[in-house]
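With one protein chain removed, the remaining protein chains of the complex are shown where they sit.
Chain IDs A and B follow the sequence of writing; residue 1 opens each chain.
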Amino acid sequence: MVHLRGAVALLGRFPALAGVDLDLEPRRIVLLRGANGAGKTTLLRTLAGLVALAAGEATVLGVDLRTDRRSVRHRVGLLGHATGLYDDLTVGDNVRFWARAAGADADDVERALTRLGLDGRLRSVAVSRLSAGQRRRTSLACLIARRPELWLLDEPHAGLDQQGRDLVDALLREATAAGATVILSSHELDRSMQLADEVITIAGGIVTRDSDVAGVQVVPTDGGAEGHRGDR
Amino acid sequence: MTTQLSNTSSGPDSTASRGTRILGVLALVSMAALALFGLVLSPPDANQGEVVRILYVHVPSATFAYIGCLLTTVGSAMYLWRRSQWWELVAYASAEIATVFTAIVLVTGMIWGRPTWGVYWVWDARLTSTAMLLLLLLGYLAVRRLPADHGVRTRRAAILGLLLVPNVIIVRQSVQWWRTLHQKPTLLANGVGAEIEGLMLFALFVGFIAIGLVFTWLLIHRFRLAWLEDQVDEAGLDVAIAERRAEGAAS
Partner (left out) sequence: MLQDALLIAGKDLRLELRSRVALNQVLPFALLVLVLFAFALDPDRGVLAQATPGLYWIAVLFSALLALQRSFAIEAADGNRDALRLSGLDPAGIFLGKVLAVSVQLIVLEVLLGIGVAVLYTTHIEGWGLLVVSSVIATASIAAAGTLFGVLAAGLRVRETLLPLLLLPVLAPVLIGSTRAFEAALAGSPSEGWPWVGLMSIFASLYVVAGVLGFGPLLEES
């Protein structure tokens, strides 16, 4: 599913990823944790095919990223810190545009809007007038309308209220149940530990640990929670 | 900083070499010859008087400015097609030299123009095209020197470089049509199209040789300088990777 060996990715001259080794199985929810600046965002973007590899190997969804980054892109869904939306267009316009760009049809659009609770009044509101949580929901709608095989989420819970976070968790579980793989980075370890099957720790541009949730000891400075297998 | 170059090429410690020293001497000698023939031995023109002498520099400079543009376009094409760093540096260096030469063309053109036409500038086809050429080159250099990543700069500049020759051709053609389709008395009648022969022709020939040698000498030095700058930038990738991993271990 995902296979990296010694992957080096540069941001300018800076090696954001300094030799990552990683192997992931499909249909899992994987939590990516690490300090700020450790390389989480770059790893997610590299897996999406947006960042070129300076060295090493990387295969995602069967595509070798060294030779062909572009063909993997429409099969992944990336939700970053930025919204990726057009502020002057409405929610409906945005979801419709991004879905059609990925080849989805009107049914997928409706399904996505309904699932995210955007098919009522909010459908015809301009994105610039939405709250941060509503924008995040719109971005998520754009993502699920595409039906990606690999979900890459950069701190998806950040800025959402309790209801929003529950919705994200539900969506991720539905996604893996339907056959997708999810990788999310988060500082919210309590919630994410309950959700995830596997935890990856990244520091200094490389993956330092990769284990099932049960095997993770969380250091007290992270909030004092002990890792445990969530009920699924 | 002392750096271990990650690609083990033994870098030169200056841009000079035996080849360029010989070239430099030849260039100096031929410039001296140009001065001799241009200023002393060749006769003044029947119509233009002494002022014609500046054309011995003006015309070859224009020729080599255009050759520089051609090199930039070819270099950019090779860079985009083959990812050849060598060609990219050729493109950059020759664009800079071409810019200098274009400025020389404009200045010598104005020096020639003042006594001949009474004014420093006229909007004739040649001068206007040259001014446009300068602007196009400045645009290329602006992009090549952007405060951005090396890769970003070179790729974007290469696209501009690739379009340089087509742009120059279109601009020249449109300016040419524009200034000559009107039935105005052309000021070019007294200009470069006039007959030159004998010693004047020889002086012009020496001019081509001299300016050509200077152009080549400048180009080689500029290229080497750019190459060395790039080498310094690129070195230290391994160091950077090690530092990055260390920062992770420490946290």
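Going forward, contacts are C-beta pairs under 8 Å (C-beta built on N, C-alpha and C of every residue); 3 or more make two chains touch, one makes a residue touch a chain.
All figures in this text were calculated on a predicted structure; none of them were measured in a lab.
Contact with the chain not shown here comes from a single listed residue; of B:I170, B:L199, B:V232 or B:A246, that residue is B:I170.
Remark: the omitted chain is touched by one listed residue; of A:L4, A:L85 or A:L118 this is A:L85.
Considering the full assembly, A:A48 is the residue among A:A48, A:A112 or A:L184 that touches the omitted chain. Chain B meets the missing chain through residues 132, 135-136, 138-139, 142-143, 146-148, 151-152, 155-156, 159-160, 162-163, 166-167, 170-171, 173-175, 177-178, 181.
Residues of chain A that touch the chain left out of the display are 45, 48-50, 73-74, 76-78, 80-90, 93, 97-98, 100-103, 126.
As a convention for this text, only the chains that are shown with their structure count from here on.
The distance from the centre of chain A to the centre of chain B, each centre being the mean of the chain's C-alpha atoms, comes to 50 Å. Interface of chain B with chain A (complex): residues 149-150, 233, 237, 240-241, 244-251.
Residues 8, 12-16, 18-19, 35, 38, 202-206, 208 of chain A are the ones that touch chain B when the two sit in their complex.
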